[in-house]
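The following block contains the structure, expressed as structure tokens.
Note that one protein chain is taken out, while the other chains of the complex remain in position.
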């Protein structure tokens, strides 16, 4: 499926409509700053004074959101399902493994059928990089795609909830020194975080990890590379830990999870090197004792569970912005 | 389960209430023309001027629709789920394989329990012919059954969406020459289509297929039998292709899918034998290159995806007619 590889494609262009407004949300890469900011502002509007995103809104009433999860993720599926329901949409969870694709129907036939059933939005998660882009290229004009994670490529709503967390817990992004620690080479989360941080003008960006998980070539992303974690998190305001995939531990890339923790795990001692009021983030699910100590994950500087709540607000924001834009198109035609 | 065989039963009577109104929708067989017409008219009312069935209606508010799919079909399940949600019903998808029937509870006990939970309507799909009739015979007075496909017997909502498609794309059924092509002997879709077409007064009906999939005895249905596909579709207004089940190809009935396509596949050359403005229909999912060429399935005469959209409208129509009838009963008692 070589057509699905997005590497050479002008990504920003494909996410925006002809008026420059968000139509699909596939990647943070290449999106203009004002669109990222509007997502953050809209998300903040769903959050109440107690930092709890509870406001139910009828913004997607009569719309149908279909969750197409080709890769299993109960947690991410649940937040998208909840976000759509809080916006009063009808929600379909399509069980791909028992669907017609198993009967030999192609992905595009499945897609065209769901489209003919008048779904308005597809939330897509797929193990292959570029899958959401591929689908976005082939849907009808009125339909929008939200990428809920594709291979090693992008996970843009995760990145935006991370931006919202930094903004609300630490202040403007352009005043923050941020370290991303771990398996950056294989992480769609890291890629989307880096693009969002750069676009929002992060003050300093450090990428921390061993050579096997963070080759020198990734300096092209625009951060400084640090092999020594103590040095990497020294004085930062935000520590963004990545989940270490178990398959990396089983493979040749890493000696053992204990040795990984010794070098790149976030222990209380290491965290003490960051600014005293630094926050600790993690996209979850966490591997306790592998990339992060339990006491840090559950500690006072951790905002890991707050990220989950903000994730609900960010997904509501993206959905309502996209639907608002598509309705404007309908109204002016 | 011999009691489930519906062959000898007066089917029409069992679908209608004592006032002659639709209570269950089990089969197109034996239903009077005015009921089929009312389904088509009601469905048309859900479709807007752009041919898109989007109107959300509160007609099933407070009602519960339970989808009982003993046979897997994500696509059909999804359209029923969507139809019920657009009518504002509460929808339950009962996962039969993990339910109490696996613990040795009988189908009837499962059914009686769901009924006691106050479900108003069951949408039933089952591999065994007659299953929906069997269930309809055993439910309480206030509950309605919609057959979403039972064995080789009937798939009435599929047939009615096909009728709606013909009517909207070609005009009155009684002015159309129609060919049904493929595995007619084993197809519940074909059986339901034939009954609906005859009742609605189709101008000419041709049944096309090899002897193994279309025995001479099927001439009793009322169509003319054609072994030669070129002859069968010559000059028709509507070509209704059937899905070839893969198990037929594996079995002794067919030599190979390539040979099947050579004789009964709908190629562009063959389609040229039909009327120039003939439409091509297929219930999906399609086997590209087996019963239909990709270029025909995706071509300008194909209305295959339009059928899916109309399917949503037809299912909404059947559900709202049945609920309307049951409410009238309640009101007059």
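In this document, chain identifiers A and B correspond to the written order of the chains, with residue numbering beginning at 1 in each.
Note that in this section contacts are C-beta pairs under 8 Å (C-beta built on N, C-alpha and C of every residue); 3 or more make two chains touch, one makes a residue touch a chain.
All of these numbers come straight from a predicted model, not from anything done at the bench.
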{"item": "Residue, one of A:85, A:138 or A:168, that touches the chain absent here", "value": "A:85"}
{"item": "Chain not shown: contacting residue from B:14, B:56, B:112 or B:263", "value": "B:112"}
{"item": "Positions on chain A where the hidden chain makes contact", "value": "52-54, 56, 72, 74-75, 78-79, 81-82, 85-86, 246, 284-288, 305-309, 311-312"}
{"item": "Residue ranges of chain B at the interface with the undisplayed chain", "value": "61-62, 64, 90, 92, 94-95, 98-100, 103-106, 109, 112-118"}
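In the analysis below, only the chains that are shown with their structure count from here on.
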{"item": "Centroid spacing, where centroids are CA-atom means, of chain A and chain B in whole angstrom", "value": "42"}
